[in-house]
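The complex is shown incomplete by one protein chain, all other protein chains being positioned as in the whole.
Right, chain A next:
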Amino acid sequence: MTTDVPTSPGAVTVSRGRTGRGRGRRRYQPREVAWAYAFVAPAIVLFAVMGVYTLFWGLQLSFVQWNGLTPTWLWVGLRNYTDLLWASPVFSPPVRAAALNTVWVMIAAPLLTVVISFPLALALNRARRFVGLLRSVYFVPYITTGIAVYLAWQYVLEPNGAINTLLGALGLGSLSQPQGWLGNPDTALPTLIVIMVWSAVPVATLLYLTGLQTIDPALTEAAQIDGASWWRVNLSVVWPLLRGITAVIVLLNLRDALQGFQIFLIMTDGGPGDHTNVLGLQTYRLAFQSELAPTLGLASALGWMLFVAAVLVAFVHLRVTRERR
């Protein structure tokens, strides 16, 4: 059933679908229209308050200097944006450093997730015994991901933690990190990326598994009859058929990498020093960790820049994948 946009209140016309009782249009009575509006009103009001108003208010905030307390704010125009990008020696250097870290996360996290989850899904799809158990085991990181798991990882990664102990026991003590994996500025960010990937692989694997089960076995059998090896079948037949799922996985991970900061806040708070600060965390810091300095506008401006970046990334990614199809 499709509903036309009403030209005036009380003049709503509804064209019935093909399964309806008739193809003709019927005019609703004003009272019926009023009822319709009454039932739709809560959703519209909630969206107007929680959605439109918040968006507009947030956008307005990005052009002002304010600490969230004073009854008035100072209009600064685009200065928040220029300060974050280049103009301020205080605010732009951490943003640039955080942007660089974010870019690394955006490259590494989706790539590693795909590289690990696709072969894992292929292997799980071939498994004939303990299928349910194996799939449950690989899904555990997803259902346990959260603050508790991040704290558990901290213990594993500290100087006397399980990883350093294990490396020592294996005679690989030279690879251990005396300051802990999160304490060394050179290993902290890669370690966090690995944990992000660990958290993302289960869903990606599940998506790939779903995709694999929709592929017509005749396609792979035909390739095998033509003499293609297992690798060749998966790379030249299966992988292209799952390109759409790969696009979704990459897009989800890009979004997480660009806007998510939970793991960075909980595990390192951007440290050591500023070596794992990312743009999402920098936004949080400007909003809530600046000791009531009037930086809420800067936080909002950075949030909007992240939004634009996310839209651009999604647009470019979708264009690229569509062209390949």
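Definition applied: a residue touches a chain if its C-beta (ideal position, glycine included) is under 8 Å from a C-beta of that chain, and two chains touch if they have at least 3 such contacts; residues count from 1.
Methods note: contacts and distances are computed from a predicted model.
> Leaving aside the chains you can see, what is the UniProt protein name of the one that's missing? Options: "Tol-Pal system protein TolB", "Sugar ABC transporter substrate-binding protein", "DRTGG domain-containing protein" or "Inner-membrane translocator".
Spelling it out: the chain absent from the display is recorded in UniProt as "Sugar ABC transporter substrate-binding protein".
> Can you say which of A:58, A:159 or A:244 touches the chain missing from this structure?
Only one listed residue reaches the unshown chain, and that is A:159.
> Out of A:94, A:190, A:244 or A:260, which is the one that touches the chain we can't see?
A:94
> Any idea which of A:47, A:239 or A:288 touches the chain not displayed?
A:288
> Write the list of chain A residues that the hidden chain touches.
Residues of chain A in contact with the hidden chain: 32, 35-36, 38-39, 41-42, 45-46, 49, 67-71, 83, 87-91, 94, 154, 158-159, 178-180, 182-183, 185, 268-275, 288-294.
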